[in-house]
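Starting off with a structure, shown below.
Of the protein chains in this complex, one is absent; all others appear in place.
Residue numbering begins at 1 within each chain, and the chains themselves are lettered A, B, C and D in the order written.
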Amino acid sequence: MNAVPILELDGISIAFGGLKALSNVCFRVEKGEIFSVIGPNGAGKTTLFNIVSGVYRPQSGTVKLSGTPVTGEPPNRLAARGLSRSFQNLQIFARMSAAENVMVGRHLKESRNVAAHLLGLGGRDNRASRARAMDLLALIGLAGDADTPAGALPYGAAKRLEIARALATEPALLLLDEPAAGCNPVETGEIEEVIRRIAAMGITVVLVEHDMKLVMRISDRIHVLNYGETLAEGRPQDIRTHPKVVEAYLGRHGSREAAHA
Amino acid sequence: MPETLLEVDGLVSAYGRVKALKGVSVTVRAGEIVSLVGGNGAGKTTLLRAISGVQPVIGGSVRFLGEDVTRLVPHARVARGIAQVPEGRQIFAPLSIEDNLRLGAYRRRDGAIAADMDAVYELFPVLKARRATPAGGLSGGQQQMLAMGRALMSRPKLLLLDEPSMGLAPILVDQIFEIIASLKQRGVTVFLVEQNAAAALSIADRGYVIETGKIAHEGEAASLLADDRVRAAYLGI
Amino acid sequence: QETIKIGAVLSATGPASFLGDPEEKTLKLYVDRINAAGGVGGRKIQLVTYDDGGDANKAKTFAQRLVEEDKIVAMVGGSTTGTTMAMIPVFEDAEVPFISLAGAIEIVEPVRKFVFKTPHTDKMACEKIFDDLKKRSLAKIGLVSGTGGFGASMRKQCLAVAAKYGVEIVADETYGPKDTDVTPQLTKIKGTAGVQAVVNADFGQGPAIVTRNYRQLGITLPFYQSHGVASKQFIDLAGEAANGVRLPASALLVADKLPDSDPQKKTVVGYKTTFEEVAKQPVSTFGGHAYDGLMMVVDAVKRANSTEPKKLRDAIEATKGLMGTAGAITMTPTDHMGLDLTAFRMLEIKNGDWTLAN
Amino acid sequence: MPALLRRFLPVLILLALVVALPFLLKSAYQLRVATLVFTAGLTAIGLNILMGHAGQVSLGHAGFGGIGAYAVAILPTHYGIHPLAAFGLGVCAAGLLAYAVGRPILRLRGHYLAVATLGMGMLIAMVIQNQQGLTGGPDGMQVPRMELFGWRVRGAETWYWICGGFLILGAVLAVNLIDSPTGRALRAVHDSEVAARVLGIDVARAKLTAFTISAVYAATGGALLAFVNAFVTPDIAGFLHSVELVTMVVLGGLGSVVGAVVGATILVVLPQVLTVFHEYEHLAIGLIMIGVMIFMRAGVVPTLIGLVRGRSA
Partner (left out) sequence: MAELLQFIFSGLTVGAVYALVALGFTIIYNASDVVNFAQGEFVMLGGMATVFLAAAGLPLPLAAIAAVVVTVAVGLGLYLFAIKPARGASAVTLIIITIGASIALRGAAQIVFDKQFHRLPSFSGDDPIHILGATILPQSLWVIGGAGVILAALWWFFRVTLTGKAVLATAANRLAASLVGIDTRFVVGLSFALSAAIGAIAGILVAPITLTSYEVGTMLALKGFAAAMLGGMGNPIGAVAGGLLIGLLEAFGAGYLSSTYKDAFAFVVILLVLFVMPGGLFGARSVERV
């Protein structure tokens, strides 16, 4: 391959109590790719995201971002390195408006001079962040809800809000954990459109998703986990028919969906 | 014509000043599977919450087995046979998986509880393997299984399902729909909210389509599946 | 005719309610009695009381309120030294006489023009105890004191005057105002070489617990309490363990045991009977302080034949031989307390009752 | 600009109040009560930044107030430092202490944070109470009068204006902060720490910032109170006072600047009003607190705002 991969995992393992959630997981994500991680419930996908984004620290293995080892760095430092994510279990700021949620994503781009903020000198940042937030809300189709308290948004909207918020950090690498959960096929189509646009901006996307139509349509490559171990990796057309994947994960329904894509 | 189990009439409900349900009427007959489809924020969850009694209503009525239950507290409705798998799973995170299931049968006093628990474990073997651990550690999909299992433990007459397939691996989606279909054989009536509209309607007898707090279409499931407007708006075909 | 407005800011609730409660009851009781008997020189007394809960900040606010809104002519109150010290500037500025019911000597030393106090100081209590120790040829003592206002202040005074009486404090322990067990401290004192007697400086429930722990540990050394426990309640709380405890206190506690010849007898028996009858609780010296303060004002009003605060102040300063529950009070421009050591009696608890020690 | 107006509305309300009150209040006593409201309100505004925005409780904030108060008592008395300098030093000391202890303490959450801060407050109070030589012990100590260019700062009205000025200043700073990137970071931490972290917020630092700022407010409030009273006792740093401060913030309305001052007003003025109930006073205070919280769950000010909005909509 050509350049340094934007994300490189090597021998990642973690256990909770006696339960091995991930063992020896390795993969590389190239810059500009849409890379999907799929696998049965409890396979370790979210755990993998938690490790990559620094929420958990792996018991062994290394994480490299664009060639730099970052294993165990706290999430806020990783964010500064251009990594952002959304959450499977919603983590929106429920008491803030939708626009403010996205503005928080601008944190690293804003001044952090507390004294200046106390003195009311944060106005410039506020205006810039607000403008950017409105753009992003428009991107995900929530422009009309800018001043709605985020806690009052329906589930699907809140999931999209998380994407906008993550985008506000201007990431190079974006991890999306089940962005289409709770969306009907039409809405999933809209999410797909949003992801494509994100990719078009040059942002590398790592996607966890159970909607096979979406995954098969959009992914450049797919990595399959099962019981914390790698089951397969490859292009959608290979994964779709991979016997082990079909057996452990896709089943009839998944195969049908995947075939439809 | 089987008897009417659930009759929702002109239900109105609001969050603050925002009306989420603007006069919704729905009927579910005993032994049926009825699906409710609709977009984000259409009011599906609100309707199920109102039926269970955890959402205040400001107009309309809910009748269950002929009895007006509109003013009944939630636990009294559970006692009458209404169970719900809520949106977002809502498991008892610090409690063990086994305790979660046991609490599903909170209102029951019969001797078949242990047997039912085994049945749930059979449906979802992962749960059995981890039954003594706190439910909060489960993955999203595993929690969804637990929520389903917990609702089954109450042996409901009417099971309200709010997006039961959300976050489940495809292979389990098959399974969940099979389970729902099989509930019918066991005499459980199901009112199903699903984003996976095609799958939901394909196992349902009848269906409703809700749009911004109002029922927009209703009819036989097959005819809804064939309806062009529904196909375009919700099935993405 | 105009009433005589007397103010009182007391710690009727809170950690010092042990003091404030009987004080408030006493004031109310006697104001009612005086009014029922026709008032002072035909004028009724109007009592305005506020509860500061033991908080100096609140006390000061109430003091200001008494002076400015209620327009009182004299103040009897200030249950603790802390609240008193906070209120002093208010009365000094407003030039209204202020008779404090708190113990510390700082209140009247240096003398402030409008500030007086009724109780004996804790320094006097120390002196009285050390005097008794000296008589019994006991020189080395263990001191155990509460860290609340009363205990801390008395500890300071005792440490200061010990040398004068040839007393050496070989163990110095403290406990918190709400502690429920003091056996570790007492165990340490017990284990200290050469201790010949133990002195406990505190008020409230603490001394009762200390006394019970003292007996639990089987310590047999002479044991002294302070005037802070001078209430029958102490004996009730400490139970059997109280027997043998010595303490300096006013004659009030042994009212009925005083010889008829005692000049104080009439006053203390009168107060004791009245208080116990109406308040339905055993008399304490703290209520007595309030009685003394009120009587000082009444006496001053009579002599000054005026309710003008400044004239009242001058009259209070001229108080001479007024018989109070604490002793005969004689104020001078340099002494705004007016009591001497003879006002203290050394008592010993025997068979669950006070007796005069000799 | 209406947005700016909306933002500074709380400040304008408070300003109007501070300016208007002297026309209504007749005696020095009444001015004093207002002054006490201002000092408590200032502390409550600061605590509100920590509790209402960052979502972290502190049951030890009176301790910081105690540091401010005793600084202006001890430093001039024992070390001859000018009261104004002592004021500054005390506030800095409280801020530094908060900064130093905040890091480990703020790792704790919820009720555990509550006990940890409670412990910290108790330790401060204990030192004040027991260092008798320095602090006068439980009986308290005098605070020397401040002298500025030969002018003795005294009198109810003078302190009214000084404390009122500080209150307005405190409100302005708080309002600025809330609407700034820092304020948003604090509120984000309140709602979801993990989300805040992946967005680049250093959660520990954010909490520490709020803690330190609120400690500075508390120390300022404490020092002003000490000046006003010219006397301090250890109660000012005590646990009960800490609870009182938390109650002010919640009663008035978490997250609201005006609410903090309203909460302070309730708890300062109520005992003055309720003296008419004599021994029923405490019963009445307790019942009023319960009543307010039942009928105004979000606190007085947010509930009233909600009512007004509801009516106009």
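In this section, a residue touches a chain if its C-beta (ideal position, glycine included) is under 8 Å from a C-beta of that chain, and two chains touch if they have at least 3 such contacts.
Note that the coordinates shown come from a computational prediction; the quantities given were computed from them, not determined experimentally.
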Touch list for the missing chain, restricted to displayed chains, reads A, B, C, D
Per the definition of touch given earlier, which of A:S23, A:T46, A:N76 or A:N126 contacts the omitted chain?
A:T46
Check each of B:I58, B:A93, B:A119 or B:A232 against the chain that is not shown and name the one that touches it.
B:A93
Omitted-chain contact residue, chosen from C:P184, C:P263, C:P333 or C:G352:
C:P184
Touch rule applied to chain D and the missing chain gives residues 51, 57, 104-105, 107-109, 111-112, 114-116, 118-120, 122-123, 126-127, 130, 194-195, 239-240, 243, 246-247, 250-251, 254, 279-290, 293-294, 297-298
When the complex is taken as a whole, what residues of chain C touch the one chain not shown?
12-15, 17-18, 21, 147, 173-176, 178, 180-181, 183-185, 187-188, 191, 204-205, 208-209, 212, 216-218, 233, 236-237, 239-241, 281
Going by the touch rule given at the top, which residues of chain B touch the chain that is not shown?
52-54, 73-75, 78-79, 83-84, 86, 90-95, 99, 102-104, 106-107, 134, 136-140, 150, 154
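Going forward, only the chains that are shown with their structure count from here on.
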Which chains are in contact with both chain B and chain D?
A
Taking the mean of each chain's Cα atoms, which chain ends up nearest the overall Cα mean?
D
So the chain most remote from chain D by C-alpha centre is B
More C-beta pairs touching across which pair, A-D or C-D?
A-D
Just give me the whole-number Å value for how far the CA centre of chain C lies from that of chain D.
36
Measuring centre to centre with CA averages, how many angstrom lie between chain A and chain C?
73
Hey, how far is the Cα centre of chain A from the one of chain B, in Å?
29
By the touch rule stated above, which residues of chain D touch at least two different other chains?
none
Per the touch rule above, chain D residues touching chain A in the complex are 172-173, 176-177, 179-185, 187-188, 190-192, 194-203, 209, 213
State the interface residues of chain A toward chain B in the complex, per the touch definition above.
16-17, 19, 39-43, 46, 88-90, 152-157, 178, 181-189, 210, 212, 248-255, 257
Residue set of chain B touching chain A in the complex reads 15, 18, 37, 39-42, 45, 87-88, 126, 130, 133, 137-142, 144-145, 163, 166-175, 177, 195-199, 232-237
